[in-house]
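Structure below; questions to follow.
For this depiction, one protein chain was excluded, whereas all remaining protein chains were kept in their positions.
Moving on, here comes chain A:
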Amino acid sequence: MKLKGAQVVIEVLKEMGVDNVFGIPGGAVIPIYDALYDSDIRHILATHEQMAAHMADGYARATGKVGVCIATSGPGATNLVTGIANAYMDSVPVVAITGQVPTYLIGKDAFQEVDITGITMPITKHNFVVKSPEKLADTLREAFAIAKSGRPGPVLVDIPKDIQNAEIEYERKGEIEYKNGIKEIISEESLSKAVELILESKKPVIFAGGGVIWGEACGELLEFAEKTNIPVATSLMGLGCFPGDHPLSLGLIGMHGSRFANLAVYHSDLVIAVGTRFSDRVAGKAGGLAPKAKFIHIDIDAAEIGKNVEVDVGIVGKIKKVLKLLADRVPSMERREWLEEVEELRVKHGLRYKKDDMLRPQWIVEKIQELSNDDLIIATEVGQNQMWAAQFYKFKKPRTFVTSGGLGAMGFGLPASIGAQVGRPDKRVVNIAGDGSLRMNIHALETAAFYNIPVIIVLLNNQALGMVRQWQYLFNEKRFSQTDLNPHLNFAKIASDFGVEGIRVTTKEDFEKAFKKAYSEKKPFMIECIIDKDEMVLPFIPAGGTVEDTIA
């Protein structure tokens, strides 16, 4: 069947099962938007392309499917960059489609021309410029296959306008396999070495990352942990991969992990790392994470084995499969002594905060969980808000935490929560926000209001760039350089002006009332909570330190 290139784009999106896309039209994508006009695919109009990328990212994290964003050439494409980098750092499958000037103008510095494949080369898993019409459909199919295979990541497809307008012979094909995606290296030798280390170990811990979620291995992790009675710590990206209320759960480790979890890992004699890259926010000082431990590292990406932490056994493969192989090879174990020691640590060094009449962020996070029926997806901005959410919300299921980990991109939360809510209408998405981050992409409120996307924004307003201010408090003699923000901004009122109901609260009672109202109504809502400026995220292991340097 003969179709226009732009129609082929839409047809391939349908082949890939895409139901929602996020974007903004512009000169170089007019044909694509024209084809979209007749299609069943829902398009969510963003107010800035960065948000379209974050929405696609949030959609992907919440659903496990590939998120799709569309932008025009030039500035549209460059505006996507932060969003693409964010998806790359956290291994999120996103396909970004950009318009490009016609092929005959490429390289001529044409209006709104930018070399977006050159720009995004270091922040995509792969990218393409479609230079001949007959390659368009297969290139798009390949983009989806690459984005979700193995360790997922963003892929950009740049489509010149003349290709969008070309007449193309189109044939429906459906999803294709990406052949080079997974190169497993699982040897019998490495498996038996791993089993040997597990049997020898007196104080083992599992350290699970986002790879467990993307590898759909949460069930296998639970089974393996319960069979061997090994406590499970997670990275920020791993939150939700193991039930936070499980007796074996240690919760978050790293810079702002609980002292108890960090101590348990520090004193362990074996770390079984699964689907994690040992980011510097966790690994801290070289060799300081678990100085007496041996390391087993299981990951789908061979380049992560031994990259940040030297390991004794590396296994490259699908986590689901490897955990199953290991579980089959180890006997059930009790480990009473070690678990008792861990319990003691939990009692002595668990997370805590001051419980008084003040409206405190930690209390707010706990209250959100208490007042809902475990049907929430929590998104966050970046900074203190994010760490309080990670510390005090007990994530029980995968894909319930949407946060910018690796890139730490302020402004992520609101658009990402919108994307997550679009992908999971059966859940309620709460964006736990800070005022510093929220103001970066606050105009995403318009999208929430326009489409009635019922995200609840719980804004922890400390009228400061709180995380940086906290560092300045601790390390720069309280010289608060450029971190005290305009105290006159009334976020609840700004929300109202965008068409999102906003309430400002200063007391616990008012928060409870407001949240109950927001939770019961199917519409977007903002609860602006005024909190103390000097509130800190604790405990805190300074960058490059170990648990022994903890500020508590």
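Rule of thumb we're sticking to: contacts are C-beta pairs under 8 Å (C-beta built on N, C-alpha and C of every residue); 3 or more make two chains touch, one makes a residue touch a chain; residues count from 1.
Keep this in mind: contacts and distances are computed from a predicted model.
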Can you pick, from "ATP-binding cassette domain-containing protein", "Acetolactate synthase small subunit", "histidine kinase" or "Polar amino acid ABC transporter permease", the UniProt name of the chain not shown?
"Acetolactate synthase small subunit"
Residue of A:K4, A:H43, A:R61 or A:K125 touching the missing chain in the full complex
A:K125
Among A:V316, A:V402 or A:A416, residue touching the chain not depicted:
A:V316
Among A:T117, A:Q384 or A:N461, the residue in touch with the chain that has been omitted:
A:T117
Considering the whole complex rather than only what is displayed, give the residues of chain A touching the chain that is not shown.
117-118, 121-122, 125-126, 146, 180, 183-185, 190, 301-303, 305-307, 314, 316
